[in-house]
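What you see is part of a larger complex, with each chain still in position.
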Amino acid sequence: MVGIIMGSSSDLSVMQDAIEICKEFGVAYEVDIVSAHRTPVKMLQYAQTAKEKGFKVIIAGAGGAAHLPGMVASATILPVIGVPVKSSNSIDGWDSVLSILQMPNGVPVATVALNASKNAGILAVQMLAISDEGLSQKLLAYKQDLIEKVAEMSQKTKSNLS
Amino acid sequence: MVGIIMGSSSDLSVMQDAIEICKEFGVAYEVDIVSAHRTPVKMLQYAQTAKEKGFKVIIAGAGGAAHLPGMVASATILPVIGVPVKSSNSIDGWDSVLSILQMPNGVPVATVALNASKNAGILAVQMLAISDEGLSQKLLAYKQDLIEKVAEMSQKTKSNLS
Amino acid sequence: MVGIIMGSSSDLSVMQDAIEICKEFGVAYEVDIVSAHRTPVKMLQYAQTAKEKGFKVIIAGAGGAAHLPGMVASATILPVIGVPVKSSNSIDGWDSVLSILQMPNGVPVATVALNASKNAGILAVQMLAISDEGLSQKLLAYKQDLIEKVAEMSQKTKSNLS
């Protein structure tokens, strides 16, 4: 099961893509609002109990001084995927990226691109697929689909231009 | 009493100036190593019990994805002063600055300049001086001293150049 | 009493949140337009007389080459909280942040996030609460309220998604 958390429901529009990927790949998930700065106790308990509750991977999105992914990672051994959100209080996303990415030695966060919750979802599926051949097959099909979409775009662009 | 904390003893060389200011102004202080990412439980307990232990202000220094000041602020109502440390894993200090400064609404951190633990100390004294006229007098004397040092530099520079 | 100043009435929309926090916490405040660059004499007098006029903390907002907070701090021993404003002449807020934050040793400014005048207000209340148990209680209630709002968001988000 994938835990998908974010600091505020205002981040949901960005984080929705991670949910869609879980649905698309048939991976169980659970969404919650967990704020590092407003609910530090809930956040710590979430992280400490995540493994026993059956979570395998946690996706955490946050913006500005984005402490949620790193703080969850501090209290669990599960892999934590961080999604830097370009929230309204962010300086063009730089604060979100740096405060998630630049974790000290010992406590990694697997950071994806700014607002890239879709990639967070795919990365979670890739992690689960290490020991799940069914998911591996779905990922191969997904990759094949990307190729075909480019082929379609290629054809359409060429005929539009000629 | 001023609590002075940092994520690692390697930050002590930067944070030493805050200690010196406390000594210079005769303000009680207590130093500890508290790591947001390696000791999240200790960190949360530190913040939750800080007020009842008699702390009035907390100075927290951290570098890279610097979560310590903001996370301590999440669990105490005491004013928290954040010192961005240009640690060895920092990208020229930008990560340290942004992950301390850019706190979301509701949970401020009083951020000072990169590596400026001396100013963190003075700011803590200024906060305590709000209700301590003796400290106010010492701050006035400190300000006067700054003026005199510039006057000396001015005189020395002029005579060196002529 | 909290002094809330800004360089231009065009900053008022950003600084309004600091005013609201003062009202919410029942803290006296006074607003004024004080420009470092257009009214340097008024600015210096404001800073020099702030303590005797009964101010305990000063909140100063400014954008671009934002000198107001640092210059006020140069002429008073009161703690000064700086709000970097992303004004129309600012380069994405970087100038505002750096020219408020990076004060030299001896003259600190307690800097909050870009446009975060709400946090400036809360920080001022936290400073006053060091010696005012009533304000401390209000801050605890405010923190409790943040927790409850996240709980509500959590519940609403979960039911919306299911």
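Going in written order, the chains are labelled A, B and C, and every chain counts its residues from 1.
As a working rule, a contact is a pair of C-beta atoms (placed from the backbone, for glycine too) under 8 Å apart; a residue touches a chain by one contact, two chains touch by 3 or more.
This one's a predicted model, so the numbers in the text were calculated from it and none came from an experiment.
Colleague: How many subunits, all of the same sequence, make up the entire complex in this structure file, 3 of them being shown?
Modeller: 8
We adopt the following convention: only the chains that are shown with their structure count from here on.
Colleague: Report the inter-centroid distance (CA atoms only) between subunit B and subunit C in whole Å.
Modeller: That pair's centroid distance is 18 Å.
Colleague: Where does subunit A touch two or more other chains at once, residue-wise?
Modeller: 38, 64-65, 89, 91
Colleague: In the complex of these two chains, what residues of subunit C are touching subunit A?
Modeller: 92-94, 97, 113-116, 146-147, 149-151, 153-154, 156-158, 161
Colleague: Under the definition above, what is the set of subunit A residues touching subunit B in their complex?
Modeller: Interface residues on subunit A, with respect to subunit B: 7, 36-38, 40-41, 44, 47, 64-67, 70-71, 73-75, 89-91, 94-95, 98-107.
Colleague: Under the touch definition given earlier, write down the residues of subunit A that touch subunit C in their complex.
Modeller: 8-9, 12, 19, 31-35, 38-39, 42, 64-65, 89, 91-92
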